[in-house]
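Left out: one protein chain. Kept in place: all the others.
The first chain written gets the first letter, and so on, giving A, B and C; residue counts start at 1 in each chain.
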Amino acid sequence: MPADATPPLQSPGFDLDEPGTYLYSGRASTRGFRLNRFALSLTKPANREAFLADEAAYMAGYDLSEDETALVRARDWTGLLKAGGHLQAILKLAATLGLNLYHIGAHNTGTDADSLYAMCPRGVSATPEPE
Amino acid sequence: MPADATPPLQSPGFDLDEPGTYLYSGRASTRGFRLNRFALSLTKPANREAFLADEAAYMAGYDLSEDETALVRARDWTGLLKAGGHLQAILKLAATLGLNLYHIGAHNTGTDADSLYAMCPRGVSATPEPE
Amino acid sequence: MARIVGGLGISHTPSMGLAFDAGMKGEWEPAWKPWFDGTRPVKEWLADLAPDHIVCVYNDHLNHFTFEAYPTFAIGVADAFPQADEGWGPRPAGGPPFPPVPGDTDFAWALTEHLIRTESFDLTVCQELALDHGVYSWLPYIADAPWPAPMTPIAVNMIRHPIPTAQRLRDLGAAIRRAVENLESDARVLVIATGGMSHQISGTRFGIANEDLDRYFLANLKDNMPALVDLPQTEWMRLGGTEAAELGIWFAMRAALSDRIDEIYRYQVFPKITGCGVIAFQEPS
Partner (left out) sequence: MARIVGGLGISHTPSMGLAFDAGMKGEWEPAWKPWFDGTRPVKEWLADLAPDHIVCVYNDHLNHFTFEAYPTFAIGVADAFPQADEGWGPRPAGGPPFPPVPGDTDFAWALTEHLIRTESFDLTVCQELALDHGVYSWLPYIADAPWPAPMTPIAVNMIRHPIPTAQRLRDLGAAIRRAVENLESDARVLVIATGGMSHQISGTRFGIANEDLDRYFLANLKDNMPALVDLPQTEWMRLGGTEAAELGIWFAMRAALSDRIDEIYRYQVFPKITGCGVIAFQEPS
């Protein structure tokens, strides 16, 4: 479980702060540009096959940093998001590996995919205050 | 000289009608979508080489109609514009063949490129009427 | 004069589509069967309404567009809009895949012309556009293939901030209404808007599910939209999860309708990680 994750059984808070929320900003997409370009290349079946056949060789064609390559190899889903990977891009990497949203979310929340799946929907209640 | 071209020595008119002007509309770009996609592929050096090596084989990869292929083979610049080719796209085809704007313009105006070059600028004068 | 005959707001999410495909094989997930049942009346209503054209405001999820060039608003002008490959191949798995959604380039160019020239919307015009679960997840719930009417899709950036403001989305809807009324045809047009209701799919708030927020949204959309538009987008995200910002897309549908509409149907459920809802409005004939 990542050191900075809150315990998963706690109800989600009403805030937009990390690690609860990674808001995807322009600066994040500048930081993660190459990483996302790599991940989004995996929407093509031939690229998925090539990646699965030889991850290192495939990634070499996408100008990734050593840190980025290491995050992919480690399946460090939380680290990939922090590095500027967009959830929707990183999800293509997960899909290529036969994984899904819950595997990424489980890593974010410090649990495993089956537990997270069982836990959802994580009901909360609040509506806007009338002014 | 195309049958519908006005004599090139006549001064350009102040109108937007064919054959003086081919206004590039949305409908034209729907009509010419495949043709333009083919022509714009030639901004890549490797594609230019492949086209020059074997025009027919290269065009076969771009889903062109027989008429479109024939227009390319005939270097029918005016016909290519009428078929929905955008001047800026067709210009890439000309560039690949070592030709330029004047060759397209000469075909449009019914003259040859050297004559057209010598004729330009084709001075006219008119300013907006004060209301 | 063409006219808008109704509006539909509906949620989307990848699992909605996968659940449909499983359901068609007789394997409904219990969490999803209520959504199927709940959308039956919409399918009937749509068949009765029989619009000539659909304008669909949706959002792409990095499935067609990429960060090389991500549009705030893009309009599709093509004969057909196939499924995007989201990393799992086309649906239903095992095939045959759904046929492409048909387009109507004459309709779409006329709409584009009006939106850019008269309404000052700075559209990116796409002559090739693959649609992701933003459209294909709910589509088979409300219609059978081959799809019943040509569509003009308008894609909205909800992927990265800055996203368009709620007011801009509302203005887009009002502009779509004027654009349709400006058409020379006598087409009867349905406006669809789609965006997930409350949900968040990353961070430790993963799976946040605020059904009361979704209920509040649906209850106020018809007669109290200004209050919904005035709520800062960060409030929607704070209360309902970051992806609840997609609800702003529904303002474009509501604003394309008059104040004389009837609410025909409303339903909501929370199968798993995305609030699912649908609301159907109809103009008086």
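What we mean here is this: a contact is a pair of C-beta atoms (placed from the backbone, for glycine too) under 8 Å apart; a residue touches a chain by one contact, two chains touch by 3 or more.
Keep in mind that what you see is a predicted model, and the values were worked out from it rather than measured.
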Which residue of C:126, C:158, C:209 or C:269 touches the chain not shown here: C:126
Sole contact to the chain not displayed, among C:39, C:112 or C:274: C:112
Residue, one of C:3, C:33 or C:168, that touches the chain absent here: C:168
Residues from chain B at the interface with the omitted partner, ascending: 5-6, 8, 12-16, 18-26, 28-29, 33, 36-37, 40, 42-45, 48, 81, 86-89, 91-92, 94-96, 101, 104-105, 108-110, 116-117, 119-128
Touching residues on chain C - with respect to the absent chain: 65, 67-74, 112-113, 116-117, 120-128, 160-165, 167-168, 171
Touching residues (missing chain, whole complex) on chain A: 25-27, 29-30, 33
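Quick note on the criterion: only the chains that are shown with their structure count from here on.
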Pairwise touch network: line, ring, star, complete, or other: line
Taking each chain's C-alpha mean as its centre, the one farthest from chain B: A
CA centroid of chain A to CA centroid of chain C, Å: 25
Intercentroid distance (Cα basis), chain C paired with chain B, Å: 40
Of all residues in chain A, the ones touching two or more other chains: none
